[in-house]
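Complex shown without one protein chain; remaining protein chains in place.
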Amino acid sequence: MAYQPDRSQYPQPRPDGSLDIDLRSGKYLKLWQGPQHPGITGNMSLELTVCGDEVVAGRTHVGYLHRGFEKLMERRTFIQCFPIVCRICVPEPDFNEYCYAAAVEELAGIEVPERAQWIRTLILEMGRVNSYLMYLGGQAGAFGQAVIGQWTTYARDLMLDRFEELTGARIYHMFILPGGVRDDLPEGFGRRMEQTLREIEEILEEVREVMFDNAVLKRRAIGLGHIDPALLDAYGVTGPTARAAGVAKDVRRDHPYLVYPRLAFEPVVAQASDVHARADVRRRDLLLSIDLIRQILAGMPGSGAVMTALPNVLHWKIPRGETYIRGECSRGEYGYYLVSDGSGYPRRVNVRGPSYTHAVALLERLIVNVNIADVAALMVSLHTYPPEIER
Amino acid sequence: MDALIGFWEWLGENFLLAQILIKIVAIVAPLMLCVAYFTYAERKIIGYMQVRIGPNRVGPKGWLQPIADAVKLMFKEIVIPSKANKALFLIAPMLTLGPALAAWAVFPFQEGMVLADINAGLLYILAMTSVGVYGVIIAGWASNSKYAFLGGLRSAAQIVSYEIAMGFALVGVLVAAGSLNLGEIVRAQQGEGGLFNWFWLPLLPLFVIYFVSGVAETNRAPFDVAEGESEIVAGFHVDYSGMPFAVFFLGEYANMILVSALTALLFMGGWLSPLPASWVEGVPLLGDGMHWMFAKTALFGFFFLWLRATFPRYRYDQIMRLGWKVFIPITIVWILVVGLAVVYQLPWWFD
């Protein structure tokens, strides 16, 4: 049933555009959601003004997790920055490693061996699978369906096993170094990966049945949080959120990097642009990633170097210059802007993460005139990671 | 043995209160044990549904987990918020647990095994389950916290809404059984057809509505908006800790068991065996008895857990719409259908 409340009691806009909200009238109630609230993803807070059950005004507050990564990096040598970057985004750290490494390589003029490029693509797609699995669980959890989160956590754990086998670590892999990757694939990795992919596909099929075909969830998610496709550019929306609105934006195809030009794929698109469509785009994108992993493992050259020889990294000076490296992470366009002044330290590093634009401006717009019960689901549907919002 | 029976009769003649108290303890103690192990069952069953094992550390296979939880809660500090109304804050949990236990006074566990065989049994049960809402609303008001206040209001409105659907469903049972006495209601379901003689078949819509309303009354998933953690945190008991919280918790679970047991009693023939009486007359285990009551209650208890593991939460307006606009019209229509069937003595069930 469409959600059509009576809005006659809602605050009227003043001439200057702000809303006429008088808390003392008793009609409105200010309700904090976060920073200590189970319905919020990570360290953020939403300041909601509600009338009845509906949010009439909302503000997002960030800054609870500011760790100053970009500033920290200006005081570290290029190689010392490397273990920091992955910590910018916890659930999908590999993108930071790749973008940073590619930026350094471009400025320093380092060629990356072909096999290393394939392995990098593989790692990025594996990370995407992880990130989407985490999202699906969170989305269902925001609707109160806890079981999906447990299933996808299990599936993610299987993928983490492969990460552990390949990189020795489960969360922060620190595998993509400037110059290549740390190590080659272990013996029999492809076979075990295939096994893992099959299990994940099975779980995803169950998730589709239990979550996406669930009558209650459909009633709540379809039509909720519609984003007008005309707003996408104004709000800097990229990635699956844009693709769910019918815009086939995908950096992997539009500005190919690594070995993506050699893989066959089409961006996953949906038209509805609501929470259900966004979740569905991500689920299908996850299946696409699984397909891409299979293509990568099949198309990879049999052997070759995975690392170029670097100069002595302790006294590594990188020529003056600036660059912007972009890639398609699971949440949208991810970019690193790196400036070197010719010294041994980066002059400026700026991380362009999709979470900031999605979680601040867009969310503030979306949570107005929705039921308070749907705020958490809306927030999750934009797929933001607070550690990435504030670097 | 004779001496024991003699003592029991002597006790009944001279110290009636003591005899009643012993009977009550014999009901309450197993009930509390059931509540404790219902929480264990919930964690285990939902655990397995969610590809994990559930509690397995305290005692063999985690069997002592509920005991450990109880001990932990006993030793936890009781935080009473400074702005709260202290007396009401502490009375509220008692008002939730008290009626949930007291309702069992008229509950027949098997033929002749009931503490108070009163004629207004069903009315009493309806009254007791209604009192539970006071605990919720007082807790929400006494905490003096926005989240608790909103949760209490929502919860109270939801409980009273579903109580109407529940009440109409009970009227349907009454029309079919012709008595308010719970024992009589079970005996009215006796017959040659075995489980096809029970009320679930002729009263199928009421049966479903009664159970779903019971889920909504106990604020359980998928109707747990009052405690919906992604919205208003834990609702009316957000500021509770330690033993007052434990009492709320026990009340909620005791209510779940009560709803399950009542569904079994009113629609699934209570202690009656599902097989036709003439087949199993006198056969141990297969014949009528308390174990059937227990098995049926456990089945409905399992449904509670299953619902929680499978369903996402309804939105509040969807819940209210379901209660008022779907359940109440259906129950009214079905009462008339059952009334006609009784007046015209539709064979098998109502002759």
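Going by the order they are written in, the chains are A and B; count residues from 1 in each one.
Criterion: contacts are C-beta pairs under 8 Å (C-beta built on N, C-alpha and C of every residue); 3 or more make two chains touch, one makes a residue touch a chain.
Definition applied: contacts and distances are computed from a predicted model.
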item: Record-based protein name (UniProt) of the chain missing from this complex, from "Glutamine ABC transporter ATP-binding protein", "NADH-quinone oxidoreductase subunit A", "Acetolactate synthase" or "Electron transfer flavoprotein alpha subunit"; value: "NADH-quinone oxidoreductase subunit A"
item: Which displayed chains the hidden chain touches across the whole complex; value: A, B
item: Options A:Trp32, A:Phe265 or A:Trp316, residue touching the unrepresented chain; value: A:Trp32
item: Residue of B:Glu217, B:Asp239 or B:Glu252 in touch with the missing chain, whole complex considered; value: B:Asp239
item: Contacting the left-out chain in the complete assembly, out of B:Cys34, B:Met49 or B:Ala100; value: B:Ala100
item: For subunit A, residues in touch with the removed chain; value: 3-6, 23, 26-27, 29-30, 32-37, 45, 52-54, 371
item: For subunit B, residues in touch with the removed chain; value: 16-17, 20-21, 23-24, 28, 73-84, 90, 93-102, 104-106, 115-118, 122-124, 141, 143-149, 153, 156-157, 160-161, 163-164, 167-168, 170-171, 174-175, 178-180, 233, 238-239, 242-244, 246-247, 250-251, 316-317, 320-321, 324-325, 328-329, 332, 335-336, 339-340, 342-343, 350
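By definition in this document, only the chains that are shown with their structure count from here on.
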item: Of all residues in subunit B, those that touch subunit A in their complex; value: 46, 49-52, 146-147, 221-222, 224-225, 228-233, 309-318, 321
item: Of all residues in subunit A, those that touch subunit B in their complex; value: 1, 3, 29, 31, 37-39, 53, 140-147, 150-151, 154, 210-211, 214, 216-217, 219-220, 371-377
